[in-house]
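I have placed the structure first, in the form of structure tokens, so that the comments after it can refer back to it.
Complex shown without one protein chain; remaining protein chains in place.
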Amino acid sequence: MNVELTASLSPAVFVPAPSAFDLDVAFGITVAIKVAFILALFLVVPLVVGYMEHKAMGRLQHRRGPVAAGPFGTLQLVADGIKFIQKEDVIPAAADRKVFALAPGLALVPAILVFLVLPFGPGVWAVDLELGLFYALAISSVSVLGVMMGGWASANKFSLIGGLRAGAQLIAYELPLILAAIAVAVQAGTLSLVGIVEAQATFTLPGTDLNLWFVFPQILGFVIFFLASLAELSRPPFDMPIADSELVFGYMTEYTGIKFAMYLLTEYAGMVSMSALMVVLYLGGWQLLPGVGLPGCEGAGGMFDCGWLGAIGGVVITLAKILILTFIMVWARVAYPRLREDQLQRLSWLVLVPLSLINLAVIAIAKVVVF
Amino acid sequence: MSDLSTREKIHPGTAPGEDIALEIVGDGDFATTDMTLSIGPAHPATHGVFRIVLELNGERITAARPVIGYMHRGFEKLAEYRDFRQIKALVNRHDWLSGFSNELGVALVVEKMLEMEVPDRAQWIRMLIAEWNRVLNHLMFVGSFALELGAITPMFYAFRERDEIQYLLEAATGGRLHFTYNQVGGLKLDLPKGFLAESVRLSKLTQERLPDYFDLVLGNEIFQARTVGVGPLPPEVALSFGVTGPTLQAAGVPEDSRVTEPYLKYDEVDVPVHLGENGDSFDRFACLLYRIQYSLHIIDQIHDHLPAGPVNTKLPKMVKAPEGAAYQRIENPLGQLGYWLESDGGRTPWRLKMRTPSFSNVQSIPYLLEGMLVPDAISVLGSVFFVVGDIDR
Amino acid sequence: MAGVLARRDRALNPEETEALLREHLGEQVLGSVVEFGTFTCKLAPEGWVEAARLARDEPQLAYDLFDSLFGVDAREEGFDVVAVLYSTSTGNRLVLRTRVPGGRDAPRLASITEIYRGADWMERETYDMFGVVFDGHPGLEPRILTVENFEGWPLRKDFHLASRAAKPWPGVKEPAELDEDGNVIERVPEIGDAPGPYELDKAMAAQAKAVIEQERVEREERERKAAERAAKAAERQARKEAKARAAAEAAAAKAAAAEADADQQPASSDEEDGA
Partner (left out) sequence: MAATSPPGVGLLKGLGVTIKHLFKRPSTQMYPNERPDLPPRTRGVIALLEENCTVCMLCARECPDWCIYIDSHKETVPPAKEGGRARTRNMLDRFAIDFSLCMYCGICVEVCPFDALWWSPEFEYAEYDMDKLLHEKEKLREWADTVPPPPPLDEGALPVPEVAAAIDKVVKERELEEAKAEQAARDAELAQAAPAAAPAAAAAKAEEIHVEAGQIDQETFDALIAQGKSERMARAKAKAAYVKKEKARILAEQEAAAAAAPAAPKAEEIHVEAGQIDQETFDALIAEGKSERMARAKAKAAWVKKEKARIRAEQEAAAPAAEVAPAEVAPAEAAAVEAPPAAPAAEAAPARKLSDVHVEGSGEIDQETFDALIAEGKSERIARAKAKAAWIKKRKQEQLDAEGDA
């Protein structure tokens, strides 16, 4: 049991860890800097992930991927974005115009908001909420509202089925996702994402000095969380809401131009935020290896109070871990066909939910007895 | 046309094509109306202009009605205005993935009527190209079926193989899809130098790469979950519909023209046939994959047998089929292709009936879809292998 | 495979098949022919369904694979319907053929959809292409291959291919096939030469010739009319001159009576009308 953590467990004593952006200047400027930081993250990281997906898919499929736009095709997504902006914005005649227009935005905004609490490095976060994990999971599931609205408002049967599938999928997979995350919170003893990273840095295998990430005791939870996040994001092999060979393009069928781009951006942002959550919850945040801190850092587990160098190093490590996780998502997309909707539901309710409950129970008991 | 018993059950007293009034299904608060979902004519899963109207209760299909004819080009009529050389260039377009087999059928039926002796070498080369054509076709369906189930990668691998094979065939025939290489009495030209060496190399290479498809698709648990038990086709129903090819072999019927009614020199090579057990989507796909393997096996045998000699016979100035009617059946990649050639002794056929495998195979789809889910419809549509041009002609 | 081959040994040959069918159908079997290795049994239309049923159900026949069913134009006598059946157990093929009653105007035949499921679309196609109505078929409409509102029966021989009618055949252009007189030239074969025009193309050439003829007739007509016009004009001129002469005479004979002058006036107006 960690003494410092016990102290921070009590709400009365919880002091949010300071962000590097909490500058000693006027409140307004601090906020502006934080907003700029979040937007920069939001606009850059999904593009990097998107480029990685294009390129990795290409190479996994024995082709090259984008090559024409920019050096090695790096500007492909930028080019795509420009193209999307230029496209005509078509709204079907029978569509519910307001809902139709609102839906992509509603899907996109939560994807941005999740970035608020994600810690990317030592001190590199906007806010360290006490209920950070809760906030992240809650906000990210709002996106599906936008998806369902889009599916409904398009006045297209394929879109409608896609939207309904997305809704059903969310309900089915929110449960294992949250149960897996709860197990982490139980082990860490906090809901603050920064706190969880800190807890991992200081967690040692009982009876030894061996520092471990939560992925080791909770490998089951990690797998469940990974699968559930794939399903939440409608990533293959759980992409039934889109299912391009059945539902044409699911809820996105009728969308064009910038609105379509917003849905796509939501997907990539979701990939980033879910991967970032996994990094934070299971993979030790910006810790290079278990037990190996960053240079120039002190604080809990040698991971805080770093200089600029340490902060940049931390961000690089986090992003690298995010890229590895997103690569696995891409890899799964390349290698697998998609499941059927009923099989997906069965997988959730009959396999993942019981397993995550077992996982939670085991962790809770271990928390009391062993750790 | 949907399977009538199903239609009668669900919508008694309605004629096919008639708009079906929506019915309330279920009781009390859970009562829902049926939804009519029109898949196609332009839909990713139909790979062509093909439409299938599904009656849905939730995602469960209560009735299905394929609508065909969007690509009807009147081939049988056009053939009546063309001589046999021109027909050859016409027919390799109805099933554009089996161009060579189609023209082969025409050449064979005309040769049959003329009682013409085709040089051995021509027959062996025809077999060689026909088997490569079969591999080409099947690779396409391996890719497209996997794609329809959401696996995007096999398509790319399949196209990589296809491209090399197409290049090979292009070197001999000049075409990549529409080979126009046959002529009555043989072939247009002999193989170019180096063709055989390249053919041997490609056969070896493809055989090395084939396990990738088995691992990536056939052995994949998700794939199995999507296909095993989906759309089973009992053999007697399949035969009654006239279903042939891999779809029939999947139902366990050992029917393959190359074995049961050998043409060309198929009686001189070993032609293995893979048989399925249940006739479901999985079996259909497995048959397709094994057919690639066995075609390559046949190609290897042809490499060893290919004799030297001429590849065409001297033709009269004007090829005229004698009066009468003949039927020639060949094993097209998608199933049995039959040409009924009726001639009045003229230069053009009096009637050329194209009995295409896709037409009969697709007829069985309503039967297969009854009670399935929408995603299963995709699985069935993808595994009852058809080319829309081959249905509509 | 081995099992199939064993049963193949017991397969009936064409004579036995025909005898078997005759035994059941009697007079309905009109005859049979083995053409290019295909056994065709000609049936009276009344025995059509029964023959199909026998072919499927008779254990010695066991034609289980429904191959195809289609129509053939039989010129003045209407249409034939042909069904091709195959037996996977014996490896035999049976072709049933019947002349559809009703001639070209109202061809009707009984449907065999009850016996073979595959006959459904095949019969629809035959209806679509030839207009043969199948009694007992669950629904021939909408037309299966052509568009719903298509008019005509495309595979009938009296249905002409629009593309061929719309465009002149390229081979009849000068100087290849028609000589100056518009006759089709019988070409002397040369090396690598293809044979002369097809029957169809001869017809096309004849058409082209007819067009030339028509043009010639029209030209002649025009010329004739022009000549007539010229003749008329000349006549008019002559009459005018005559009139002028008459007027001059009248003027010269100023002493003529007033009634003679009145006679001349109506004649002049008549002429104006005629012009």
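Note that the chains are named A, B and C in the order they appear, and that numbering of residues resets to 1 at the start of each chain.
One rule holds in what follows: contacts are C-beta pairs under 8 Å (C-beta built on N, C-alpha and C of every residue); 3 or more make two chains touch, one makes a residue touch a chain.
Keep in mind that what you see is a predicted model, and the values were worked out from it rather than measured.
**Student:** Which of B:P234, B:G309, B:P322 or B:G371 sits in contact with the chain that's absent?
**Tutor:** B:G309
**Student:** Pick from B:A251, B:A286, B:I302 or B:L337: which residue touches the chain that isn't shown?
**Tutor:** Looking across B:A251, B:A286, B:I302 or B:L337, the contact with the absent chain belongs to B:A286.
**Student:** Return the single residue from B:T173, B:T260, B:S281 or B:S343 that touches the missing chain.
**Tutor:** B:T173
**Student:** For the full complex, which residue in B:R160, B:K265 or B:H297 touches the chain that was left out?
**Tutor:** B:R160
**Student:** If the hidden chain were put back, which of B:R65, B:R82, B:R126 or B:K353 would touch it?
**Tutor:** Checking the options B:R65, B:R82, B:R126 or B:K353, the one contacting the hidden chain is B:R82.
**Student:** What is the set of subunit B residues that contact the non-displayed chain in the whole complex?
**Tutor:** Against the left-out chain, subunit B lists 82, 85-86, 88-90, 93, 121, 153, 157, 160, 163, 167, 170-175, 178, 180, 188-196, 212, 214-216, 218-224, 228, 286, 306-312.
**Student:** Where does subunit A touch the missing chain, residue by residue?
**Tutor:** 56, 58-64, 67, 331-332, 334-336
Just so it is clear, only the chains that are shown with their structure count from here on.
**Student:** Quick check of your reading of the touch definition: is the inter-chain graph here a line, ring, star, complete or other?
**Tutor:** Shape = line; chains linked end to end, path left open.
**Student:** Measuring centre to centre with CA averages, how many angstrom lie between subunit B and subunit C?
**Tutor:** 33
**Student:** Report, in whole Å, the distance between the mean C-alpha point of subunit A and the mean C-alpha point of subunit B.
**Tutor:** Each chain reduced to its C-alpha mean, subunit A and subunit B end up 45 Å apart.
**Student:** Quick check: how many Å separate the C-alpha centres of subunit A and subunit C?
**Tutor:** Each chain's C-alpha centroid was found; their separation is 70 Å.
**Student:** Would you pull the subunit A residues touching subunit B in the complex into a rising list?
**Tutor:** It comes out as residues 57, 60-63, 157-158, 161, 236-237, 239-240, 243-246, 248, 333-343.
**Student:** Once bound in the complex, which stretches of subunit C touch subunit B?
**Tutor:** Interface residues on subunit C, with respect to subunit B: 1, 4, 35-38, 40, 64-68, 70, 72-73, 82, 84, 86, 88, 91, 93, 95, 116-118, 120-122, 124, 129, 138-139, 141-147, 154-155, 159, 161, 164, 189, 194-195, 198-200.
**Student:** Could you list, by residue number, the parts of subunit B that touch subunit A in their complex?
**Tutor:** Interface residues on subunit B, with respect to subunit A: 35, 37, 43-45, 59, 146-153, 156-157, 160, 216-217, 220, 222-223, 225-226, 373-378, 382.
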